[in-house]
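Every protein chain of the complex appears in place save one, which is left out.
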């Protein structure tokens, strides 16, 4: 029986903070107490450190085909990076192939992960083609296979976008199944028109990526998604919220009493549309959708995560090499061909602690809630994941709030040749990372075992967040 | 030189009210004054009466094909009814045939009106198919042919509905042309799903018409239309607003400073979803889209027209016989086959004066603004129409605020066998109706000449309402 | 019988604009028409010019004692300046002496005006001491003596401020009398604390005037006044609104359906708190209450007058000499001793036309509504004043939209040695100003007769603005 005792630390959860030892048995938290008189195979000294739940990143794209290339991290490199940054679970996306069923996609994506995974992983299912068998598959996935969340796109016509009728019917089916909807909310048709017009004017530089995806298009689609979900009666989670336009829609829906939730991603707090104006083709590193916004939206995002207008922070990790390999270069002559996405799975906790907790913008409890507890509650992982509680998986971070670390592509573990936060020195980092009671990272280096990660069979049902 | 002197009346405009004679020369108002010493061919005594501009109904469907039948009033019967009710101008809709150009529709609809028209008429152009030549036609219609408004549908997929890309591109083109967008704002795809589901449950009665078109679908589409218009930079006018959900969207857009406008229609003040529960198939008389709403929305509509959240009141006049001919009976076994629409072109001023001015809900000045001045200003008819001012067309009502009139299908002039307000006695009615200086109705009876109505060549440009 | 014919002009009202001659008989407008065949004693050629109603300034303080001195314009100099700037009526304030009745104040203020007045004038009554006889006086003033508006102060404890109980009881009484409440809305107690604290820190410069009167104190008091008025059921008019905090409160009250109105003053559009930082003691020229705000509020004010969140623009004209005489110098060593107020009665129309109409921020119709029609409607002067209509007083401006004029203290007619807009060249100015059919100013120079101005006996009743 494997036992670990994490001694002398300060336990931090979404609502508590107290000094205690944490005792782990068979991968789960078995006891918490002051000076626990329990013998353990391994003792970790956490004096002066915090003991908190491992991060859960509910928005990532590992090994994902996009625009003729594939995102640069697979389920091994991505997991190693996640682990080093303190993330011990994530939910990726399985993408339906039009004409095929959802289980086909499920199989495809499990195959990508198996044998490579290091941390635990689940999948949201992206529905692209509501052919007749899909209805029953939604129900079966949610109730039997632990895939309880279904993602839809309101943008990228011809690729991922579905029409409002499909959206509405998937919502209804998900509601019956106890599922939740994830929505990429941008008005794709208006954006496509703006892109075509920009290209016709020979506006090809990266900055036109942002100009052709205005915040109103995100706000509009957010409002539409929320209205359709209200009629369908299904819980909804708006992914990668970037701007006040969308926040306002979610706030209003919540004020109406709707089960409406939203996340933002690390980069939207720290980067802005000014980054698209970087010299040369550097702006391409920041090309993602929705795009970075005018800087004033950042304070609105901080307010939103503080005021519970948004409930979670994820990464939308989807890296493409800038030069090695030259994936971003595909759009050298045309911003619309730049693969959309940026790396971040490793940096989320570091950046949010440094930029949020150290600055007083959010409390340490809220930090835990945003990066771990709420993600777990929203997506059927709680209470096994996302907290420090008896019986929960020992997915734990020993976090040193005084440790300094300089973020850089030269030292990060993500399989990509740049970092959005290059050169930024942050204070606060995980010094030991446990996944189900196994130490998988120590002092920022991976010490785990390839293939140990497990598929997360999630629980359906309405999230019990307010 | 034809001259008329309207003596001893009280002139009522959007902002004024004063005792004066009104002198008309060659169809236009030439002088206004106290005891005007001007000789006239005809003298009308307006003592104890109001002299106000003729009504302008900017939302009607005469002689319109719908669901295998045609609306029951043509440009003659509809005009006679309008004239008797105090409406001297209207704007109908020319409907593009897919695959053909907009001028084809223009020609078609002018042909429907020519030789029959009694009052003056214009057309909004309904765009269904944005084929390449349509862009230039939009500009030409607006700048050369007096068709300055372009209507789009967000509902009725397969018939009238266009996608958001088409909407956005038409908006952009209209903006260049100095045009304005009219929007039917309901989320058609969600509604189609709800209808299909209701039918699958054998829910065929008229009341399911309302239940399958919930207010959220109208609110959503209104918000979407406003957001797209904001990005395109075009003025927008939301037609037939029925509910607080949509009003709130318009109010917010106006609070943001957008050129956003909206109308409601007479029936939404006075009828409610309870009317769908009338015995037998009576509910079919009230089937229109958007449907009648829960009664509490009525007070919100009154507030909205008072607070300038909505700027105009129209009718969406689109009558179908209940039994003679049995047009509404097409949906006897299935609400989704009931032709959508109801009569109203004759009743608008009567009902709004009685239910609005007499009750103190709106001022008499605001009445004029809602039924005449704002419609004229919004759609490029002002200052020739919509006011009592020197040089304006002598489209004038001598309105007796004390006259009582009982509305009934047995006496109305609309070519349809029922009336939404059957049996209601109203106080206040036009006793003389002039169009360009010709008396066309007197004491509620038509005295004009078939074919005298003229096509209204409207002026492009941003409406100068706030 | 005195007759005037204003020929060839373009008449401009709150809702109309048309070419016509205007015929005046015995001080009133008797006829309006194209090429009126009426003989007149005097003919004024208005070709290329606008003919609009004279301005009505409903917020002025002539000959007012304040802080040991008296405002620099009396009812003669102030009226001459007003006339030259196109203002033909105003409403000043009679101030109750504590311990005495309201009629005492009424007599006092009529005495100030009699024999000096040039334009027509009314009084709002400032209630400071709700002694028992005041209740009946409120009713008598409103119903018999044409004083229908009652002003209360929520600031200046010990001088003008009254407590909420007094406010509420005056509101109730005014409601019974058909009156309207004018409110100076700032939280005086909080401001007094901030002033005392600033002085204790030796912060004596003019800029501390603004810092000790933060926008929240105006927003709060505005909300409070509106809530009390809602309970009392009385119409309310918030004077000198300066900031979004207060606008938002009025908008919300109007959205609730309340009879709530507000004005801003010319200077709040064009000056900002930056003016307090002018070199030397120059900032004192801008000391008024509420103070000038951060510049971003200006665009919110423009939006508010456009969107009808505010209904009128006045001046709060209350001039004190900067050096000649050195009235402002009373506060040289202590901002809290600077007499509050600034000149403006002459500049309102000039500035608002140039900064509002010429820039496209407001329409010409809305200009007339803000400076004349709405003031008349709100305060019981309409339809005798505030419009160009048959039977209305011939208070008319012949306005040359092309005329250029440079504003300066060296040329203005106000009895004060500085001008807030010194050196600004505006386009658009009155070339002839008529009051009740008499020309009182021509080309910016006064040509009227001292003592001709009449007391305005106003009509009680709820304003019929929405």
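Labels A, B and C are assigned to the chains in the order they are written; within every chain, residues are numbered from 1.
Basically, a residue touches a chain if its C-beta (ideal position, glycine included) is under 8 Å from a C-beta of that chain, and two chains touch if they have at least 3 such contacts.
Predicted model, so just to flag it, every value in this text is computed and none were measured.
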Only these shown chains touch the missing one, namely A, C
Option from A:69, A:329 or A:365 whose C-beta touches the chain left out
A:365
Considering the whole complex, which of C:15, C:71, C:187 or C:272 touches the chain not shown?
C:187
Contact with the hidden chain, among A:84, A:271, A:338 or A:392, goes to A:392
Of C:35, C:111, C:231 or C:295, the residue in touch with the unshown chain:
C:231
On chain C, the omitted chain is touched by residues 157, 163-169, 172, 187-190, 192-194, 214, 216-217, 219-220, 223-224, 227-228, 230-231
In the full complex, which bits of chain A touch the chain not displayed? Write them out.
11, 13-20, 23, 30-34, 36-38, 251, 254-255, 257, 303, 306-308, 362-363, 365-366, 369, 373, 383, 387, 389-392, 464, 466
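Note that in this section only the chains that are shown with their structure count from here on.
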Grab the C-alpha centre of each chain and report whichever is closest to the global C-alpha centre.
B
When the centre of a chain is set as the mean of its C-alpha atoms, what distance in Å lies between chain A and chain B?
50
Expressed in whole Å, how far the mean CA point of chain A lies from that of chain C is 57
For chain B versus chain C, what separation do you get between their C-alpha means, in angstrom?
40
